[in-house]
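Pasting a structure here, questions to come.
Of the protein chains in this complex, one is absent; all others appear in place.
Per-chain numbering from 1; labels A, B and C assigned in written order.
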Amino acid sequence: MAILETIGVEKRFGGLTANADINIQIEEGAITSIIGPNGAGKTTLFNILTGYYKPDRGEVHYLGQNITGWPVHKIVRKGIARSFQVLNIFNEIPVFENIRLAVQADQKKGFHFLKSTSKFRSINERAEEILDEIGLFRVKDVITKYLSYGDKRILEIGIALASRPRLLLMDEPTSGLPSSETERVKNFIKRISEKMTIVVIEHDMNVVLTISDNIIVLHQGRVIAQGSPQEIKANDQVQEAYLGGIV
Amino acid sequence: MKKRGTIVGFLAVALVAFFVLNWQPVAAAEKEVRLGVISPSSGNYADQGAAERRGITMAVEEINAKGGILGMKVRMIIEDTETDPAAAARKAKKLIERDKVHFMLGGISSSCAIAISEVAQRANVIYFNTNTNSDACTGKHAHRTNFRVGPSNHMLVFAIGPWLIKNIGKKWYFMTHDYSWGRSGTAVNRQILKKYGGTELGEALIPLGTRDFSSYLIKIRNLPTKPDVIMCTVGGVDLSAMLEQVHEFGMDKDYNFGFTLRDYPDVWAVGPEKNIGYFAVEWYHKLDAPGVKEFVARYKKRFPNASIPVPENCCYNGYIGARELLRAAQRAGTLETTPIIKALEGYTFSDNMKYNPTTIRSWDHQFIQDVFIGQAKKPEELKEDPTDFHKIIGYMKGEEVARTREENPVQLEPYR
Amino acid sequence: MAEFLSQLFNGLVLGLLFGVMALGFMMILGVMEVINFAHGALFALGAYFALTLQKVLGYWLALLISPLIVGVVGLVIEWTAVRRVYQKDPLFGLLMTFGLAMALEEVIRIVWGKIGYSIAAPKFVAGPVAIGFLWYSKYRLFMALLSLILLTAVWLFLEKTPYGAIIKAGVSDSEMVLALGKDLKRLRTLVFGFGASLAGIAGVIAGPMWSLKPTMGTDVLMPSFVVVVIGGIGSFWGAVIGGLIVGLSKSMSVLVWPRLSDLMMYFIMAIVLLLRPRGIMGEKSLLEQ
Partner (left out) sequence: MKIVRYMLHPMFIIFAVFLVAPIFIMRVGGMSLAIEVMIWAIFAVGYNILLGYTGLPSFGHGLFFGTGAYLCGLIQHHLIPGTWISILGSMLGCSIIAGILGFFLARKRGIYFALLTIAFTQLFFFIAFQWDSVTGGENGLMGIERYPLSIFGLFRIPIDGVLSYYYFVYAILVASIVVLWKIVHSPLGSVLYAIKQNEVRAKYLGYNTWMYKWVSLIISGLFAGLAGALYAMLQHGAFANPIHWTRSGDVVMMVLVGGGLTNFFGPVLGAAIFIALRDIVSTLTEHWYLFYGLLIVFIILFLPEGILGYLKVGQTSRKMISVEEKWSPSLSGGASDGHP
């Protein structure tokens, strides 16, 4: 069963069409990759799926419910989380606090205003658990901006995990990482995919082909191919439009 | 890093120096008379404030030259009201608490004066408000310790209004500055129309701070009946702008303008070309009254570089206010508040550079004095004396134009 | 009816002046993302320079030179102070220009004194003129013409010159300018100077109508704000249309309820905000949301 489905989604910026007639289904429990050249409209699609943009046309259905036009926070609470291509974490506070904020949102404790944050034991314990899980417990008190790039990437994903998503959208989780680190992130994705559905935007074909169950190819705002890694590799149109001679 | 350290060090030293300079306790011994001068040197009325401070300075220096009062020199402590009542109240508190002034004077803006007098009354310190005209200062907001040196709106309007009805016409249109001073001016004007059987053709309420009067002037131009008099209660900067535009739209040629009050600096700003209409004047430096010439000469000697070369009404009121306040202390023989108030109440003085003596009315503390009716001179009439903008065409005695006790039923606080 | 038309006309004429004033304000806001509180003070400086210059050089040269001097003042301000706050918390730009506005106003008090002044309009446009039902001031017609010429010139500059294209790009996205590889630093300095001289020229034009006072800048700053909020940041036509709306609201409310003439523009602003939060002509930008 498809956990997420789009029907004829279209988004324009001025005269430019970023997404046109996008019809995709994301299978529950699988890892789906979205690939395509720069400017193909991948991030725009993410922005639409998570409610940051409202599509000009079309609908987004999640678990059979029409969520088109919902505000971001509401969609997130429904179980869709997201990590960003450009690092999007809270830089000025300790690593622990980043995760704690996410757990706090998940437990809906944000409006408590007279009790110190340190008194919310369930939040703090859960945050430490997550830190342990993603292997950042050792740096939990470091101000985030002093983390290494790879750690920041992991933290970015860790924050997304804290909201216990059913569906996790990751925007280029390996971008800018050296190959050793890429491996680490790749394994990490594999590991968490056992618990949730994952959609990744990825450029590194090596990563894409090894982790994906399904691949969606975007080109100039349209879906030009969709299928298993083998099918995509064999697809002439994709070869021509995007993959070139890489594979 | 070193640069930063220097900056902070500099700041710290400056701060400490300021505190040391400023926060030294006032000398305990009563060796001087401290007069708090509280008037605007910034904001809308900055120039009027400067003018009244010149008058106050003259009075204080003249008295000090004669040995001061009660054997002590008078020292002025000047604070800026910023033409902002909240700031004025704060500065008044400062003068009372920290400088421990014996009395205060100044004002210009009625709203500042009301705020100051509220503070002064609570602290039981005499406050002379100079150059305010709102009826509220000696009406709704009258206080035992509060005296008003200049004439009230009521006095001004009852001087100019009947004259206009008699000599110009009965059909009036009002231009009202849309705040309490303006509205109270027009309200008194309406009384006059009622009393003398005139008709009102309408009213334009002009928001304070209006720079552009074109729409109002166009409206007047298109009135179905042409008004005999356009009666304006507009003041300050806005009046300068209005005179400018009345001239620009050529309305000065075919309409008669009346003004509740004309402050000399406003006309000085726009120049003789655009000076128009009939108006009430508090005092004028060309009055043919005893002492005026000498006063003008003293002013010119003392302030050779003043932006306005002759003393005008604000300066006059400042001078008279400061002089009478200090004289009263001399008469009372003390700096205590209540004896001075008693020495002031009902007191009459005739060296006031006006035609008739001025009386300080005991029940509302209004200075009852002559109010003059002026007419703007044509530019060619200014040839010999470029400062002589007005022609004084008449005057009213104070008691004829001031509110009666029935019209102004105030009850001052008991003596303390 | 005659009055209605007269007021309509008057509103449009005023609107043009507000447009010129707001355009400079908006360009600085758009390109630098700085709310220039000093815009009013620059307006006042324009008028005061003209006051001094016209005594020596006559009206026309004053009209020409005074805005240039104000432009130079703008350049100096930008170069010494304002450029240090770009890309920082918008609060800093706000406060910085706020402080500059105060200081400049006080400088005017120190140099020219606290009393008001009047600038004489040139003889050939002094006095009123009657055109049919409309009895109007010659100077204002002259001013309207001048404003129109100015607006056209700015429009041509924005549309037809490469610099204009960059400024327009900067208005919506300063990163884009960087991407174009142009010298953003110099561009900003120039735009600041240009915006300042627009304020200066508005001051010179307004001087003979409104008379001069040190506080004159503070009084005209607010209409510029409202024009920009109504018209929308980053749009030439937004500034023009916003200016006209504010001008009309001032003159037309005199017909209906004069007390409202000042409040009216704020009400219009509130309505525009309700219906179209980014202003009538404004484009969606990163500045909001």
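The criterion applied here is as follows: a residue touches a chain if its C-beta (ideal position, glycine included) is under 8 Å from a C-beta of that chain, and two chains touch if they have at least 3 such contacts.
Just so we're clear, the structure is a prediction, and the values are computed from it rather than from any experiment.
Novice: Going by the stated contact criterion, tell me the shown chains that border the hidden chain.
Specialist: A, B, C
Novice: Write down which of A:Ile3, A:Val76 or A:Leu131 is the residue touching the left-out chain.
Specialist: Of the candidates A:Ile3, A:Val76 or A:Leu131, A:Val76 is in touch with the missing chain.
Novice: On subunit B, where is the contact patch with the chain that was removed from view?
Specialist: So the residues of subunit B touching the unseen chain are 4, 7-8, 15, 18-19, 21-26, 41-42, 79-80, 84-87, 89-91, 93-94, 97-100, 109-111, 114-115, 118-119, 122, 134, 136, 141, 178-181, 183, 207-208.
Novice: Touching residues of subunit A against the unshown chain: what are they?
Specialist: Touch set of subunit A with respect to the missing chain: 13, 16, 18, 38-44, 46-47, 50, 52-53, 71-74, 76-77, 81-82, 84-86, 88-93, 97, 100-102, 104-106, 109-117, 120, 123, 143, 159-160, 162-163, 171, 220-221.
Novice: If the missing chain were put back, which residues of subunit C would it touch?
Specialist: These residues touch the chain not displayed: 29, 33-35, 81, 84-85, 87-96, 98-107, 109-110, 175, 218, 222, 225-226, 228-229, 233, 259, 262-263, 266, 269-270, 273-274, 277, 286-289.
The working rule: only the chains that are shown with their structure count from here on.
Novice: Linking chains that touch, what shape results: line, ring, star, complete or other?
Specialist: other
Novice: Of all chains present, which has the mean Cα position farthest from that of subunit C?
Specialist: A
Novice: Calculate how many whole Å lie between the centre of subunit A and the centre of subunit B, each centre taken as the average of the chain's C-alpha atoms.
Specialist: 72
Novice: What whole-number Å value describes the gap between the mean CA coordinates of subunit A and subunit C?
Specialist: 47
Novice: So which stretches of subunit C touch two or more other chains?
Specialist: Residues of subunit C touching two or more partner chains: there are none.
Novice: Which subunit A residues touch at least two other chains?
Specialist: There are none in subunit A.
Novice: Please give the residue numbers of subunit B that touch subunit C in the complex, ascending.
Specialist: 41-44, 46-47, 50, 178, 204-207, 209-212, 214-216, 218-219, 221-222, 237, 240-241, 243-245, 248-251, 265-266, 268-271, 273-274, 307-308
Novice: What residues on subunit C touch subunit B, complex-wise?
Specialist: Residues 2-3, 6-7, 10-11, 14, 106, 109, 113-118, 120-121, 126-128, 135-137, 139-140, 206, 208-216, 219-220, 250-251, 254-255, 258-259, 261-263.
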